[in-house]
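With one protein chain withheld, the remaining protein chains of the complex are depicted in position.
Up next, chain A:
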Amino acid sequence: MEYFVQQLINGVTLGSIYGLIAIGYTMVYGIIGMINFAHGDIFMVSAFIALTVFLIMLAIGVTALPLILLAVLIISMIFTSVWGWTVERMAYRPLRGSFRLAPLITAIGMSITLQNFVQLTQGARVKPLPPQITGGITLMQGDAETGSIVVQLSYMQIIIIVTTVVLMAGFSMLISKTSLGRAQRACEQDAKMASLLGVNVDRTISLTFVMGAALAAVAGVMFLLYYGVIDFYIGFIAGVKAFTAAVLGGIGSLPGAMLGGLAIGLIETFWSGYFSVEYKDVAAFSILAITLIFLPSGLLGKPEVEKV
């Protein structure tokens, strides 16, 4: 029982991070029908920016943790957003209206470029960050006699889960209630008509990239704080998982991305907890394959055909 609860907590935490990244995939797919394969690497870049800012702040003697965290978050979000905007502007926009595979290929190229850029400038080795936020709440006391373990909800996990819930709630509101969100959905459903109503479609697409990148930045910062180690390859792994989450939930669907992220996080954690750590990725991807066979448009995806 205790073991189960602990795995559940860990799974939800991991799922939160996947969910935040998955939103970027799903939104970009929704609006221009393209998988932005460089999105995972934007997450990775944000973790590196966060690490750099951390080390600089510590070096210049700033000790107030909340202040450091705020600065790290804001600076990574700004840099990552600019990064996301630039990638869209340089690599994708010139190809809009060209054949469908073209932006997909540049996306992969962009991903490789970002990875190699970070590998070259930051080195290929794993970068550590000493734990910043420690401690937690003990939910269940372990008992040596029955062999049950201590169930801990760490402060870091609380921060990750709360931040994710708040961000997703805010983001859903933005998409469903504001005129910016409506313009985004309009571009997704019929870009030509949106422009006939005065929507600047290119700008809206850029904004979508920026929003996705900003959310990935938050995920990157939290990843760095939670795991304490990063390397140039985390973007690829997390990106593939988050992409899987987006597809599992139904690509193009915002609640789907959140649900899918949670599902992948839980599957991975429980599989590692009860079966074997080595095969956790196999488990996650098998679930994806099975879902797609029976539900081609994902858990919450909209079917391909619709009455217009």
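By our rule, contacts are C-beta pairs under 8 Å (C-beta built on N, C-alpha and C of every residue); 3 or more make two chains touch, one makes a residue touch a chain; residues count from 1.
Criterion: contacts and distances are computed from a predicted model.
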Among "DEAD/DEAH box helicase", "Branched-chain amino acid transport system ATP-binding protein", "Phenylalanine--tRNA ligase beta subunit" or "Carbon monoxide dehydrogenase small chain", UniProt's protein name for the complex chain that is not shown is "Branched-chain amino acid transport system ATP-binding protein"
Just to verify: which one of A:T86, A:N116 or A:N200 makes contact with the chain not shown?
A:N200
Options A:V53, A:M156 or A:A183, residue touching the unrepresented chain:
A:A183
Kindly note down the residues of chain A that lie in touch with the hidden chain.
179, 182-183, 185-186, 189-190, 192-201, 302, 306-308
